[in-house]
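To start, the structure itself, in structure tokens.
Of the protein chains in this complex, one is absent; all others appear in place.
Note that the chains are named A and B in the order they appear, and that numbering of residues resets to 1 at the start of each chain.
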Amino acid sequence: MKQFTSVNDVEDISQLVAAALALKESPYAHQDLGKNKTLGLVFLNPSLRTRLSTQKAALNLGMNVMVMNMDKEGWALETQDGVVMNGTTVEHIREAAAVMGQYCDVLGLRSFPKLISRDEDYNEDFFNKFIQYCGVPVVSLESATRHPLQSLADLVTIKETWKGTTKPKVVLAWAPHIKALPQAVPNSFSEWMCRAQAEGMLDFTIVQPKGYELNEDFTPGAHISHNIDEALKDADYIYVKNWSSYKEYGKVLTYPEGWMLTNERLKVTNDAKVMHCLPVRRDLELSSEVLDGPNSLVIQEAGNRLWAAQAVLKDVLESL
Amino acid sequence: MKQFTSVNDVEDISQLVAAALALKESPYAHQDLGKNKTLGLVFLNPSLRTRLSTQKAALNLGMNVMVMNMDKEGWALETQDGVVMNGTTVEHIREAAAVMGQYCDVLGLRSFPKLISRDEDYNEDFFNKFIQYCGVPVVSLESATRHPLQSLADLVTIKETWKGTTKPKVVLAWAPHIKALPQAVPNSFSEWMCRAQAEGMLDFTIVQPKGYELNEDFTPGAHISHNIDEALKDADYIYVKNWSSYKEYGKVLTYPEGWMLTNERLKVTNDAKVMHCLPVRRDLELSSEVLDGPNSLVIQEAGNRLWAAQAVLKDVLESL
Partner (left out) sequence: MKQFTSVNDVEDISQLVAAALALKESPYAHQDLGKNKTLGLVFLNPSLRTRLSTQKAALNLGMNVMVMNMDKEGWALETQDGVVMNGTTVEHIREAAAVMGQYCDVLGLRSFPKLISRDEDYNEDFFNKFIQYCGVPVVSLESATRHPLQSLADLVTIKETWKGTTKPKVVLAWAPHIKALPQAVPNSFSEWMCRAQAEGMLDFTIVQPKGYELNEDFTPGAHISHNIDEALKDADYIYVKNWSSYKEYGKVLTYPEGWMLTNERLKVTNDAKVMHCLPVRRDLELSSEVLDGPNSLVIQEAGNRLWAAQAVLKDVLESL
């Protein structure tokens, strides 16, 4: 791979999942691959799982890692062309990206959406310019509209845990939150699940209150529902996640009661495993009884972030 | 050792001190021990000595190190169970700790007390939950009530410098400050010195103004004094430190003059060596003339933080 920003950058998702699970068995088998290679991790927003798992993945491969919190250690970047920079931005992304590319063999980048202009966020202007100007492979650590390292780890977790003989039913279920959150995680999860569904690996449903439908570009072939009771029926995996509205962009809309997953709700499922990308707000997005119960996969899923990142970095290193 | 949070986690303190001094002689003798092992250093509060010395100690042992400033790079953690997380906390310590344990073989944690509720601080709720949920060995980088890496370095420094044939007299002497400081350093120092006294290594006295007495759980067998003149008499080591009141919890009480150590005060001692954990406020906590004079051990003591941390990490690695 020359870049990893969405499922579309991956030729064979089954092979990538298999590579991640193989690395989980033999974490240090490819340390020569990263020798004298440097990964720069550039954060414009906070990170816990993504930073630590990607850093550890690179170390496992023998790479050096340099972490740059641009929001804390650096300064504001300009992304628009043709503006006189007499305001608050100190450096243009054209220079900043190109310079980071001078010191790093691979760059990871995290940049959240502003949730103000839908066009601006969904253009992925910042990400695309960074890729254009830095001149080295870029791995997304979450962009305005996608979080593919998370989605790969999710698919790895489903693959690792599914012991059934038929295709599992996977449900992405909207959950309540008090803040307006990006659509990056659900977009990306949907994109990966739709691809897996198209390849016959699973059956995929999205359920959300009216007004919370995702951008259809990310949901080709998904079963779309607004009825939480029906959608969860016979589910094998429930992926719980809040997101703000795409239609009324970035808004938190009113919704009927009953969208927080509880043990009671699990009864209609096929003893479904419960997933969440974390961080999760307990008893708001997801009940403590489910999180602390036997159906929760959230810690195993977070652990698999490491192997997903390592599989991606290994592939990128092999293409250098 | 499976964890290092207090002197009670150490089976043989003499042996640990000897190990630290041996590492000072041969810093790179155990680099295979840390190969492919990762230390995560998690800070909820600022750190200079502890961060750099522990990071360097891990590097000396061949480990990888990932530093996470949760207060700057991350977000606020919830520690209470059973609360609906619709406030300012973004993630529960149950998930955050468990996730960090997925990426690290050993975790170091710093978390200061709030100095509001004595019970809350002395319960060490945050630290205990972190240990409970992370699933890997934890090394304290200073908790609400203890700073054992500092105390071990202090004991190493006494052992390294004492050339007398009898037991040295060690005095922990309260000193003035303008802010309300935790009791972690004096609690921990006292705990280690009481243990050393019980093993016949030294004689230990604590002197402070009335109202500044430490929690008795940390001072078993210590000579307690409120008279600075008497306490310093014939002292071989004076450990200078401010702390806020334990009784009137977290308060800065009034105190009589004469508690800042000067060369004049040193005259009654046995040419006592002077120690302080640093950072120190010059001419408020401790006079510049003492700090810059021949009796000060403060830089050597800070340097020994490295060997103390390395001895602890070596022991933890050997138990993995």
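In this text, contacts are C-beta pairs under 8 Å (C-beta built on N, C-alpha and C of every residue); 3 or more make two chains touch, one makes a residue touch a chain.
Since this is a predicted model, take the numbers as computed values, not measurements.
So which of B:T5, B:Q55 or B:T145 would be touching the chain we can't see?
Counting the whole complex, the residue in contact with the absent chain is B:Q55.
Contacts of subunit B with the missing chain: which residues?
Looking at subunit B, the ones touching the missing chain are residues 27-28, 43, 46-49, 51-53, 55-56, 59-60, 69, 72, 178, 278-284, 288, 291-292, 298-299, 302-303, 305-306.
Just the residue numbers, please: which parts of subunit A touch the chain that's not shown?
On the subunit A side, contact with the omitted chain comes from 36, 38, 40, 64, 66, 68, 70, 72-75, 78, 81-86, 90-92, 94-96, 98-100, 102-104.
One rule holds for everything that comes next: only the chains that are shown with their structure count from here on.
Could you tell me the distance, in whole angstrom, between the mean C-alpha positions of subunit A and subunit B?
40
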